[in-house]
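Got a structure for you, questions after.
One protein chain omitted, others in place.
Each chain gets a letter, A, B, C, D and E, in the order it is written, and its residues are counted from 1.
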Amino acid sequence: MSATLLIWSVTLAQLLLALALACGCLRMLRGPDARDRLLGFDAVSVNAMLLLLVFGIRTGSALYFEMALVIALLGFVGTAAFARFLMRGEVIE
Amino acid sequence: MSGWVGQLMILPILLPLLAGAAMVLLGEQRRRVKAALGVASVLAVLGVAVLLLWRADAVDGMAGIYRLGDWPAPFGIVLVVDRLSAMMVLLASILALAALVFSLANWHRAGPHFHPLFQFLLMGLNGAFLTGDVFNLFVFFEILLAASYGLALYGAGIARIRAGLHYIAVNLSASLLFLIGAGLLYGAAGTLNMADLAARLPMLTGSDRALFEAGAAILGTAFLVKAGMWPLGFWLAPTYAVASPPAAAIFAIMSKVGVYAVLRLWLLLFGAEHGSAMAFGADWLLFGGIVTVGFGAIGVLATQDMGHLAGSSILVSSGTLLAAIGVGQVGVTAGALFYLVSSTLAICAFFLLIELVERDREASADVLAVTLEAFGEGEAPPDAADPVGTATPVAMAMLGISFVCCALLLAGLPPLSGFIAKFAVLTALLNPVGAAAGGAVPAGSWALLAVVIFSGFTAIVAMTRAGIRVLWSPLDRSVPEVRGAEIAPIALLLLLCLGLTVQAGPVMRYMQDAAVSLYTPLDYVRSVLPAAVGTARPGGGGA
Amino acid sequence: MMHAAELPAWAALLTALLLLSGAGLALIGSLGLLRLESFYARVHAPTLGTTLGLACILAASMLYFSMLQARPVLHELLIAGFVTITTPVSLMLLARAALYRDRRAGSTEVPMPVLPRDAEAALGQWRAPDGG
Amino acid sequence: MTGWLPFPLLSAALLAVWLLLVQSLGLGSVLLGAVLAIAGGHALAALQPPGARVRRPGVMLRLVLLVLGDIARSNLAVARIVLRLGRRGRRAGFVRIPLELRDRYGLAALACIITATPGTIWVEFDSAAGAVLIHVLDLIDEEAWVRTIKQRYERPLMEIFE
Amino acid sequence: MELVIALAIGVLSGSGVWLLLRPRSYQVIIGLGLVSSAVNLFIFGMGRLRVGVAPVLAPGADPTQYADPLPQALVLTAIVIGFATTALFLVVLLAARGLTGTDHVDGREHDP
Partner (left out) sequence: MPDDMLLIAAIALLFTGALVAGLLPANARNAEAWLAGVIALIGLGLMLSFWPAVAHGGVVRHEIAWLPTLGLNLVLRLDGFAWMFAVLVTGIGFLVVLYARYYMSPDDPVPRFFAFFLAFMGSMLGLVLSGNLIQLVFFWELTSLFSFLLIGYWHHTAAARDGARMALTITTLGGLCLLAGVLVLGHIVGSYDLDIVLASGDRIRADPLYLPALILVLLGALTKSAQFPFQFWLPNAMAAPTPVSAYLHSATLVKAGVFLLARLWPVLAGTDAWFWIVGTTGLITLLLGAYVAIFQNDLKGLLAYSTISHLGLITLLLGLNSRLATVAAIFHMLNHAIFKASLFMAAGAIDHETGTRDIRRLSGLRQSMPITAALAVVAAAAMAGVPLVNGFLSKEMFFAESLTAPAPLPPFEGMLPVAATLAGVFSVAYSLRFICGVFLGPAPVGLPRQPHEPPRLMRFPVELLVLACLAVGIFPAITVGPLLAAAAAAVLGAATPAYSLAVWHGFTLPLLMSTVALAGGVVLYLLLRRHLGGEAEGAPLLRRFEGRRLFERAMVLLSWRIASSLHGLMGTFRLQPQLRLVVLAALAAAFWPVYRQGWPAAWPDLAGLDPVIVVLWAVGGATAIAAAWQAKYHRFTALILVGGAGLATCVTFVWFSAPDLALTQLLVETVTAILILLGLRWLPKRVKGAEPAGAAAGMRRLGDLAIAVAAGSGLALLAYAAMSRPAPDAISRYFLERAYTEGGGTNVVNVILVDFRGFDTLGEITVLGVVALTVFALLRRFRPPPESLDRPEQQRIQGAYDAARPDRAVGDTAADAMLVPATLMRLLFPVIGLFAIFLLLRGHDQPGGGFAAGLTMSIAVILQYMAGGTRWAEARLRVRPLRWLGAGLLLAAGTGGAALLFGRPFLTSYFSYLHLPGIGAVPLASALLFDLGVFLLVVGATALMLVALAHQSIRSHQAPRRADPGAAKVGEG
């Protein structure tokens, strides 16, 4: 019973997150501006991180946790660099 | 082979690596220390290569298998030293010695990190020749390409950058093809060891076979790009033409790495099955090789620039080799190996020579341009006040003699080894081993003969034109200033070519033995995989 | 789902609930990315996923693995901590970049900086292409 | 800033992070973690950050709980807005808030709080004017926002950091 | 699953090849990146696709139950090398832009 429940909820959660990913992607594609795309990209990476956490639950394995951790810790670096470029025209001054 | 002799096999890779790493640690200054270190490393590698060659010839063609990390083949990576690989390592180290000594006169000061890059290039070359693993071959390809990118762009300058961009783009694409090919081989056969691939291939059927062959064909395409085969090699001549001389000189062997890979892998994988005839793609090699020779020959004619001339000569050399491999006969392959050595030495010498004979004409414009571009900073120009060398009639005579020798070698005229090499290929082409005198000769062989003769003619026309222009210039030009360190390596290379002529008999015997082993891949497989032989080889015919 | 059957029903239920609400919040946040009208409005949306949404899913994960391994599994807290520190960095930079850009483009949607009276002229610098 | 433990708080946090990472409380892990945590403090010291003093842990704890609650509530509010539930006529806009807080860690904490809370975002800080510009998704009353931010967050932060 | 990944490889490599054939050096570098990704996925796929069986050994498990680790190691190597070459290409591209005054891959604009 609890297994079925979990399987269904995990599957559904993954689906929802996948849709969230798609929403982020749509924003990346639609723009209209670089900043909107960047926002979309940020959302996609956050949703990917959530997806990986749920995937960890699905497989019962902690192996994928570090991956989520890396996104949590370092995922912002890319966005920050992009945003800094937009703001100052240069990543490192 | 055990004990210290067994450990020799890793040294051609390890010594340059350690030397290069140490040079990086030494920083940008202390060029003398680095130069000494570099020469020591190259000399040591040269010595090891001679030993390996001697071993390989003494121990019936197989000096040994080196199991890296002590893991058995096919699981770990192995180095395989046989006649062919030992010869290539020796050739690479000779070229390296020549180019390095040459660079010590001047060029190693023209930019940062020349010495480590040079060592890494040597490491990559030796690794590519020695490895017995497909993916490891990729890695060494990348090492030598990365180092060659550095050396090709060494000294920067607009022409180098322009050509370098093409060089890198094309070769990166080829590297991607290499990966796809290697991946497919693994996906179909489940192994990466070359001998193991050869052993497993006969057992592959149907779809797996198709995938394997597709992988091999894609891999072959990558090799052919590196070898500069028409129409995949347009990048080669422009890049080599503008590379700094010591870099270009050692590049003379880089296109041969692609040729080597084709020779090694094709005969190993597909040689055993088809006996002496390599059915798989051989026609393409022959045809492509012939067109490459033609294209190279036309390129030789069509240029006034000696660098381009040398680059196109590389195409001629590559094309001849590829076509000779495509013919798929032991004798032709043996001749091709002789040709490979001779043409590589010659082109290397020529690349070095170009700079000397043109030095005066362009008044070291290159070097100056480089320093002007340096954004007003960086290292001092190679001592503008300090004369580059001494001007003597002897120097002029040496240049003239060297130039004539290079011309003879490129054109395949006597008395140097170019003639013997060309003869060795052509006679084997017309007189296949085992065939009666006057037997039928395939059309492809005739075409190859024609195009090789033609390429010799174009070389002599172009070299005469160039030589007269630079050495018999009507203007009362001053005698170029040349250092001993610059002319000595050229002389060494040319003397080696002379040696090849005089000692043609023993050398050719070595080449024939090497070719015979290439055409008996089962021996190779047996050496690498002692356990695997005899267990599962249903279709393996063997020559 | 190898060992899911070993979970007690309440834990399974709670995990499922947390998972679904977390994923749902993330989806709503991302939906906001599509539906909200302007960039400055959209910039708020992903925070749903990085705050409560994330918290729910992390909680689900902690609960699930703690039950499964019969020991407290807490390393999910690291993710929470890291996300809390890092997400604002990128969002702030992004919002500021947008602000500067809009000021430069002369948008009336964004406010100009508040200035001391004698420095009103400085405002012009945002609009003049090479003012300086 | 010198000595063997330049940033004790940070080092403690690093040790905690390490232990969470290795998921072990064995002696070996703790020892190694302690060494790394101290080394981490020195690494930060190399960057010569301004000194930080954190006082009033009670206030800090209360603030954390408060913020967590606010974040949870704001989540639901924003979710409603996205799903277009509830009242119409929402207005988004910028609010400029004059601050007295000057400590950069305090400001950083405030920025994190504001940005992490759905519906508000820290946009621009003017050090000369001492004012921050925030964007609010559902802006009903600017004055109310200024008051809220200053009282709910700025004051406790000033207590902690200054 | 194989179908989706194969399609993914196809789309990535197709977009990448399109960019490789474009005249602007920046297009080429982005193209190389995309094709690299495709090739990495391709090699990875040669070990076949299996879900949730990462080759991290648990005590007492059957070795056959794990995903093939070798292609993963190969891809790791390929990723590193791809990173290196991308960096190099980038710098050469920048140098070419600076020296030639154009971002055309041939270092000069061609008349249409």
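Rule of thumb we're sticking to: a contact is a pair of C-beta atoms (placed from the backbone, for glycine too) under 8 Å apart; a residue touches a chain by one contact, two chains touch by 3 or more.
Computed from a predicted structure; not experimentally measured.
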item	value
Touching partners, among the displayed chains, of the absent chain	A, B, C, D, E
Among A:L6, A:I57 or A:I71, the residue in touch with the chain that has been omitted	A:I71
Candidates B:G38, B:G220, B:P245 or B:P521 - the one touching the absent chain	B:G220
Subunit C, residues in touch with the chain not shown (by the definition above)	82, 85-86, 88-89, 92-93, 96, 100, 104, 115-116, 118-119, 121-126, 128-132
Residues of subunit D (touch criterion as defined above) contacting the omitted chain	10, 14, 17-18, 21-22, 26-28, 31, 36-37, 39-41, 43-44, 46-49, 104-105, 107-108, 111-112, 122, 124-129
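Everything below uses one rule, namely that only the chains that are shown with their structure count from here on.
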Groups of chains joined by contact, in the absence of subunit A: B, E | C, D
item	value
Any chain that touches subunit B and subunit A	E
Innermost chain, where centres are averages of C-alpha coordinates	E
Identity of the chain that, by mean CA position, is farthest from subunit B	D
Chain pair with the greatest number of C-beta contact pairs	A-C
Intercentroid distance (Cα basis), subunit D paired with subunit C, Å	14
Centre-to-centre distance between subunit E and subunit C (centres being mean Cα positions), rounded to whole Å	30
In subunit E, residues with contacts to at least two other chains	none
Where subunit A touches two or more other chains, by residue	58-59
Topology of the chain contact graph, where touching chains are joined (line, ring, star, complete, other)	line
Subunit C residues within the subunit D interface of the complex	25, 28-29, 31-32, 35-36, 38, 40-41, 43-45, 47-48, 50-53, 73-75, 77-78, 81, 84-85, 87-88, 91-92, 95-96, 99, 110-111, 113-114
Residue ranges of subunit A touching subunit E (in the complex, touch as defined)	58-59, 61, 63
Subunit A to subunit C touching residues, read off their complex	1-3, 5-10, 12-14, 16-17, 19-21, 23-24, 26-27, 33, 35-36, 38-40, 42-43, 46-47, 49-50, 53-54, 56-60, 62, 65, 68-69, 72-73, 75-76, 79-80, 83-84, 86-87
